[in-house]
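All protein chains of the complex are present and in place, except for one that has been dropped.
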Amino acid sequence: GALPHLDESGHARMVDITAKPVTARTATAGARVRMSAEALELLSAGELPKGDALAVARLAGIQAVKKTPDLVPLAHPIAVHGVDVALVPGTQGVDISVTVRTADRTGIEMEALTGASVAALSLIDMIKAVDRSAWIEYVRIDHKSGGRSGEYSRDRR
Amino acid sequence: GALPHLDESGHARMVDITAKPVTARTATAGARVRMSAEALELLSAGELPKGDALAVARLAGIQAVKKTPDLVPLAHPIAVHGVDVALVPGTQGVDISVTVRTADRTGIEMEALTGASVAALSLIDMIKAVDRSAWIEYVRIDHKSGGRSGEYSRDRR
Amino acid sequence: GALPHLDESGHARMVDITAKPVTARTATAGARVRMSAEALELLSAGELPKGDALAVARLAGIQAVKKTPDLVPLAHPIAVHGVDVALVPGTQGVDISVTVRTADRTGIEMEALTGASVAALSLIDMIKAVDRSAWIEYVRIDHKSGGRSGEYSRDRR
Amino acid sequence: GALPHLDESGHARMVDITAKPVTARTATAGARVRMSAEALELLSAGELPKGDALAVARLAGIQAVKKTPDLVPLAHPIAVHGVDVALVPGTQGVDISVTVRTADRTGIEMEALTGASVAALSLIDMIKAVDRSAWIEYVRIDHKSGGRSGEYSRDRR
Amino acid sequence: GALPHLDESGHARMVDITAKPVTARTATAGARVRMSAEALELLSAGELPKGDALAVARLAGIQAVKKTPDLVPLAHPIAVHGVDVALVPGTQGVDISVTVRTADRTGIEMEALTGASVAALSLIDMIKAVDRSAWIEYVRIDHKSGGRSGEYSRDRR
Partner (left out) sequence: GALPHLDESGHARMVDITAKPVTARTATAGARVRMSAEALELLSAGELPKGDALAVARLAGIQAVKKTPDLVPLAHPIAVHGVDVALVPGTQGVDISVTVRTADRTGIEMEALTGASVAALSLIDMIKAVDRSAWIEYVRIDHKSGGRSGEYSRDRR
């Protein structure tokens, strides 16, 4: 009763959302790719060996949003109505922000997090020839709206 | 010549690895999922509403390794000969370590990073009902061996 | 007219369901994996070499439900709102039951059958090192509700 | 404002369709596979080495319609409610026509074009042993209905 | 040591096959779809509403073989060098036999079983409008060859 994700034996299941209303929902997730000064300089100057790094990461993020139910075992397949991926080079790396929109029966937070993670992974792939120590940090939900639990904004870490 | 990932117009491409030798290779990637004390306690006590959280994350990580070329646009599809996923609850969250093995023409680092990222995402999905602020940090390559560039071990951050 | 799955030349097609109403629907499918007494004993004692056999099969079943339109050529892609997979070891093997729920324009029986089949296949994969003669039997719809054809319960074979 | 597919920095995004109404829509796309007289004769006589060529192409087209959002990066995943694939051998090759139906928030033209293209590719695969010069031409939208832009019929080229 | 599919904590993993030799291997799996006399008569007379039932099931089986590592969580992705699917209508239903061939580091039994299962599921989908009680039985390995464990032929059940 209190634990809808468990069946009576305590095992994982995909909880039934048939009775939930369809409502407009959004979620924004962020991630940061940290890299060497050299890699960042090449990226900012557009001189990375795999030059289209930001374009590749942006598209990989958009496409990954659509693959979320195939990656996260208990995620419901839901409609994906809009995706924005922003990639902003800064002083220590690249900040990634992914906003996803839907009108469906459950939240779209996992879709936003998956988009941010895969954009970050693809960025790593594009720069790993010049910096094999690059890493991803702070993959998190920044904001969500819609659904029964309503609005949520992350306090800064 | 110097920039094998670019065609003559400077555009991204999948660089030709036909001439590279098949060699045994391994890569180990790590990630950490940070969560509230309450979520961690429920997880350690095996009382999370979605109880099989670690089992779900482990399988999601193994399966994601196989999906790397579908997620990372310029990644080569390569053989995947072995995958280990370890998930260790600690004082501030869960440490994830993914080791991948192959014998193929190019490195398997992206596969390890993808496995670690998706295991982390799946863990977030399993605990988000009790902690919607959980986040992922420090997704990185810890070790690799094999191939022309040989052995690499990460210095601690 | 009478044969909606055929075009005018008698060829297979995906029949148009645009005009059908969205209604709540459920389907329950079952399957049984038969195995040696030794394999069953190891499984019941939790001593199978691939120990998480039931957890792996359960997750594989849930994920396969989502892949039904990719596996069954003429199946419509439909919403999947809930999935339960039960695995019950008995005297001759393991009984699998998969219940799927949706609110959509067509039935969800193929999704339930696909989930049961892939859970069974994954169980075979987990025990094949100790019993290479294990087999699957009696994959069938046990119950469905919703839609124009209404309720259906299988008579025992 | 005027360019909904661009974010403020001019980058590609998946435009938000949450506010668009769900309406019934259809699209019909065509393609033509050109081949040698010998290949066409074998095909018409049902004597092609890979005899089921038309059946294989038909199913490949139906299945590809369902994969459109996985192939076309910025395509929205939408419901697919019906698919018809017609393959008509003529004097110079085989004419392919794919009609797709949905009730959703955006058009289904890309799904029809993808179905026609993949049916054509599969036909090439089936005849390439007897004609390695076969090619595809004139992949186009012939007709669409539904949605804000309403009815469209192609003028003959 | 004795349990290669378990890591040191007893958790499932994809066992490392890097050191195993590449050898030619085959596996043949079978399955049977049971159906009503009416459905079988329509099928044998080629008068099923979804007439291409056998062709659809055959192609679905071939394609499913290629998807095995995506369906069975711990299965290794391996080369698939050849697939034959036979469907033989009999007195009580349709017998399915799938033979798969490879040259790789591990066995191809799961691929054969997956092909037989999905061919059977697709056949059910094609006849369910005329027989909603049809079921699948006896999904099993009939024969395998190659690899360390050598030849195996099933004793009749």
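The letters A, B, C, D and E name the chains in turn, as written, and every chain counts its residues from 1.
By definition in this document, a contact is a pair of C-beta atoms (placed from the backbone, for glycine too) under 8 Å apart; a residue touches a chain by one contact, two chains touch by 3 or more.
Everything numeric in this text was worked out from a predicted model, so none of it was measured.
The missing chain, though absent from the display, is touched by one residue of A:Asp16, A:Asp52, A:Asp84 or A:Glu137; that residue is A:Asp52. Checked against the full complex, the candidates B:Pro49, B:Pro73, B:Gly107 or B:Gly147 give a single residue touching the omitted chain, namely B:Pro73. Across the entire complex, the residue among D:Ile17, D:Leu40 or D:Leu59 in touch with the chain not shown is D:Leu59.
Residue-level contact of subunit E with the missing chain is found at 24, 55, 58-59, 62-63, 65-67, 79-86, 101-103.
In the full complex, subunit D touches the hidden chain at residues 2-6, 10-12, 31, 49-52, 55-56, 59-60, 63-64, 67, 70-75, 109-110, 113-114, 117-118, 120-122, 124-126, 128-129, 132-133, 135-141, 149, 152, 154-155, 157. Residues 7, 9, 11-18, 69-70, 73-74, 76-77, 105 of subunit B touch the missing chain (whole complex, contact as defined above).
The working rule: only the chains that are shown with their structure count from here on.
Per-chain Cα centroids separate subunit C from subunit D by 31 Å.
The geometric centre of subunit A is 15 Å away from that of subunit B, both derived from CA atoms. Within subunit C, residues 11-12, 52, 55-56, 59, 63, 67, 70, 73-74 each touch two or more of the remaining chains.
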